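Yeah, one chain of the complex is gone here, protein chain that is, but the others are all in their spots.
And then chain A:
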């Protein structure tokens, strides 16, 4: 079968996402987003053994949701091609740099944005 990739199971993702793109291939599959733009959230301290895409520097930090970004598999599942993985909502969250870093030397209005899947966030009141 040299040169023929049609029987390669891993190509399934390609087949499903053709003409749609990724993450668009997952749209409509995660239900209602738990958070809205403007919500204050805290990044949870989940175990991150073997793989995560949630940076250590945002763990436990408080931020504001600035975009309900898209639905997708969480990287923690997608990276291992888990059979039971389900799409979830992703959010772009804004953090104040002076609260993120002890003795931050820039201005109080400097910020950082990064993107996090729903499992990593909890409502903050």
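Keep in mind that, in the parts below, a residue touches a chain if its C-beta (ideal position, glycine included) is under 8 Å from a C-beta of that chain, and two chains touch if they have at least 3 such contacts; residues count from 1.
Everything that follows uses one rule, which is that contacts and distances are computed from a predicted model.
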Hidden subunit of the complex - UniProt protein name among "Pyruvate dehydrogenase E1 component subunit alpha", "Energy-coupling factor transporter transmembrane protein EcfT", "1,2-phenylacetyl-CoA epoxidase subunit B" or "Thiocyanate hydrolase subunit gamma": "Thiocyanate hydrolase subunit gamma"
Residue, one of A:62, A:85 or A:114, that touches the chain absent here: A:114
Hidden partner interface residues of chain A, rising order: 1-5, 7-8, 14, 17-25, 53-55, 57, 69-70, 72, 75, 90, 92, 94, 97, 101, 104-107, 109-117
